[in-house]
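Handing you a structure now.
Part of the complex only, each chain left as placed.
Each chain carries a letter (A and B) given by its place in the written order, and its residues are counted from 1.
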Amino acid sequence: LPICPSGSAGCQVSLGNLFDRAVKLSHYIHSLSSEMFNEFDERYAQGRGFITKAINGCHTSSLTTPEDKEQAQQIHHVDLLNLVLGVLRSWNDPLLHLVSEVQSFKEAPDTILWKAMEIEEQNKRLLEGMEKIVGQVHPGEIENEVYSKWSGLPSLQMADEDSRLFAFYNLLHCLRRDSHKIDNYLKLLKCHLIHDSNC
Amino acid sequence: QPPGKPEIVRCRSPEKETFTCWWKPGSDGGLPTSYSLFYSKEGDKPINECPDYRTAGPNSCYFDKKHTSLWAIYNITVKATNKMGSNTSEPHYVDVIYIVQPDPPVNLTLEVKKQVDGKPYLLLKWSPPPLADVKSGWFTLEYELRLKPEEEEEWKTFFAGQQTQYTIFSLNPGKKYIAQVHCKPDHGEWSEWSSENYVQVPNDIEMKDM
């Protein structure tokens, strides 16, 4: 099946294919984030009661995102797409620092380091794809304001071990949560935009 | 004396839209003891009481859609009270997205069919659990089925991805096969196995694999 039967004019990856790839990637990123969180939790966080402090602790909580199916279906799909873009952008910086800080972590297992690097790379790849998708769904509409700044680097470098461990725990907990949100919203958007909500 | 300390034993969401928690009472101190479940949700301060103690049966609290938020940590406790005093469980922290376990798939059917070259194959079909909203994309399910000749011990499992049908080629003629199917959300736990269904592979089917 030739990819561009009529030559280069108008020859591009279809929206349906873009969504297929984005959903596969978001699913993969969340699975990795979950595994990384669980591994860190088992190895470093047992019995420290970090979960109670993790409440209200994500740097992206300023981005008001839908909390259930009805809300997610009521919001306009372009706004939801831009929210996904905003959450993804908000993770570029922390993921970059996570990789370097995990490297300086005493006996951090390679598996956590590999996952941090893989997530950092795939997150950038998904961001590129989402910008392409928004470009096709709503041409001329790349909003740059939706974005939440991260200022957690100092806490990852604190001398006190318990505080530092909690900072990592909280970052991985938020990554697991936000990557799940992105994956969930993209699967909803794909069914809505490509399959007319009849997946 | 005052009641023993109750314990929240399990919380589960069947479709990422509602969820239920169950608790195990402690000793009742020989006196009539009542139980109340309290929760607070990440992001808002007030402590609320369980919205529905009945729908999910005894020692349970059912959170309907209106009371269920995803991506938010619920801090849940259960308090046992009798005339002599009360006792509160340890807090139980829940984020609904990590307690998702669907109901089993339904309407599993098995049919022996023949290929063009006469060779038989088994076509299994099923439907997603009714509660799960797969159509909108809110819930993505993957399926796995297991099959074995009736008299055998060992099941053979087949992963069917997101399909709701599966074909199995290498069959034994004259055998009665049993099949079950279960499902898993994209990020969550496997459901229980569905009820069993059977099919009898006729004897006269010509069976040359090699």
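The rule is simple: a residue touches a chain if its C-beta (ideal position, glycine included) is under 8 Å from a C-beta of that chain, and two chains touch if they have at least 3 such contacts.
As the structure is a computational prediction, the values presented were derived from the model and not from experiment.
When all chains in the structure file are tallied, the complex works out to A x1, B x2.
To be clear about the criterion, only the chains that are shown with their structure count from here on.
Computed from the mean C-alpha positions, the centre of chain A lies at a distance of 27 Å from the centre of chain B. Chain A makes touch with chain B in their complex at residues 27, 30-31, 34, 51-52, 54-56, 61, 65, 67-70, 72-73, 177, 180-181, 183-184, 187-192, 195, 197-199.
Here chain B touches chain A in the complex through residues 16-17, 42-43, 65, 68-73, 75, 91, 93, 95, 97, 133-138, 140, 186-187, going by the rule given at the top.
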